[in-house]
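Written below as structure tokens is the structure these notes are about.
For this view, one protein chain was removed and the others were kept in their places.
Right after this comes chain A.
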Amino acid sequence: MDDLALEAGERAMSARDVAVLGAAMHPWGKWGRGFVEYGVKAARDALADAGVDWRDVGSIVGADTVRGGYPGYVSGATFAKALGWQGARVTSVYAACASGAQAVQTARTQILAGLADVVLVVGADAAPKGFFRPAGGDRPDDPDWLRFRVLGATNPAYFGLYARRRMAVHGDTLADFAQVKVKNAAMGALNPYARYRKTVTTEEVAASAVVADPLRLLDICATSDGAAALVLSSVDFARRHGAPDPVRIRAVSTVTPEYPQTVLDLPDIATDSAAVAAPPARPFRAAIAHAAYEEAGIGPDELSLAEVYDLSTALELQWYEDLALCGEGEAAKLLRDGATALGGRVPVNASGGLASFGEAVPAQAIAQVCELTWQLRGTAGARQVPGARVGITANQGLFGHGSSVIAVR
């Protein structure tokens, strides 16, 4: 093989690709049942989508939930038992909102290391009503307990701080934030797995109650029940299995911040001091995406779409800049130009995003990859991004967990 052919071959198929054989979700909502039931449904549907018998799966990775008692802390085994013990290697991972990405990463590294041909990844949650709260007990050594005890700082309080900061520094407006919700609701209305499937107007956003100044109820994502699952395999296995051109995961970024962490981050009460050590070249969220781009050898200008963690409308705008879809401070302009809506240059949250789903913590990062899979297969129906070839997901878990996946076809 000559060098040119080799290069072309490498571009088309990286040796570090893993195939997405199957993808599925349990619809998001408030269903009043346990997380295991949701997870099993998503897992079975993903296996069916892959055409793989559960008994042929060599490894299962569960993304844990902290809201299901002990079974939630050992979710890999919980799902394996519910699907029927068959002797698979088991792993359970937790990284807050980034748990799903860690589960994907675990499956991927097992496949690339040759430890398993086919791995099932599952994340599911049954969310409580209202604000997320810390685990019980008197725990002054836990920053998550402290921020509630000392400040009453809920998650929306942090979202409010980021939003107000953007307004002051970049000139974002409440109308910009509302437009993010309008955009995502329009796309979520087209997604059968979304919890909220009604379009929303800017007037409706403006009429909703303020939760944490300047953000209103419709600026902030809800918490939901839901589950998502993926069947991942080696590219060789996919070929033998009759999938010659599967969606492939080319990069998974699970980086931590660099000291000093100078962006106030949940659940911290203060940033690190930058008086002695210089701040890193890239703030944490930008570093998460940068690591994914570097690993994939793909740049932001090559993206067909992005799924980002819109915990709040303002935070979605922040991700535009952190993903380098535009320069710093230019996110609102990108939005206003329609670039991130369906039909735009790089649709963001074609799934409807958290705005339409509400957060089901351990399932969410997996659900983002499900959306990329459907989009890259061209099976996303009315919300299809035409000709989608490259997609990125981005997310961040409490306590310093990066999460970004790049998938290609």
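Throughout what follows, contacts are C-beta pairs under 8 Å (C-beta built on N, C-alpha and C of every residue); 3 or more make two chains touch, one makes a residue touch a chain; residues count from 1.
Rule of thumb we're sticking to: contacts and distances are computed from a predicted model.
K.L.:
Given that one chain of this complex has been left out, which of "Zinc ribbon domain-containing protein", "Acyl-CoA dehydrogenase", "Putative spermidine/putrescine transport system permease protein" or "ABC transporter ATP-binding protein" is its protein name according to UniProt?
P.N.:
"Zinc ribbon domain-containing protein"
K.L.:
Out of A:Leu115, A:Ala175, A:Ala206 or A:Ala274, which touches the unshown chain?
P.N.:
Here the residue in touch with the unshown chain is A:Ala274.
K.L.:
Just to verify: which one of A:Arg16, A:Arg44 or A:Arg164 makes contact with the chain not shown?
P.N.:
A:Arg164
K.L.:
Any idea which of A:Leu21, A:Cys97, A:Val211 or A:Ala227 touches the chain not displayed?
P.N.:
A:Val211
K.L.:
If the hidden chain were put back, which of A:Trp31, A:Phe148 or A:Phe399 would touch it?
P.N.:
Spelled out, the listed residue whose C-beta touches the missing chain is A:Phe148.
K.L.:
Of the residues in chain A, which ones touch the absent chain?
P.N.:
Touch with the absent chain occurs at residues 130-131, 133-134, 138, 140, 143, 145-154, 157, 160-165, 168-169, 209-215, 259-260, 262, 264, 268-277.
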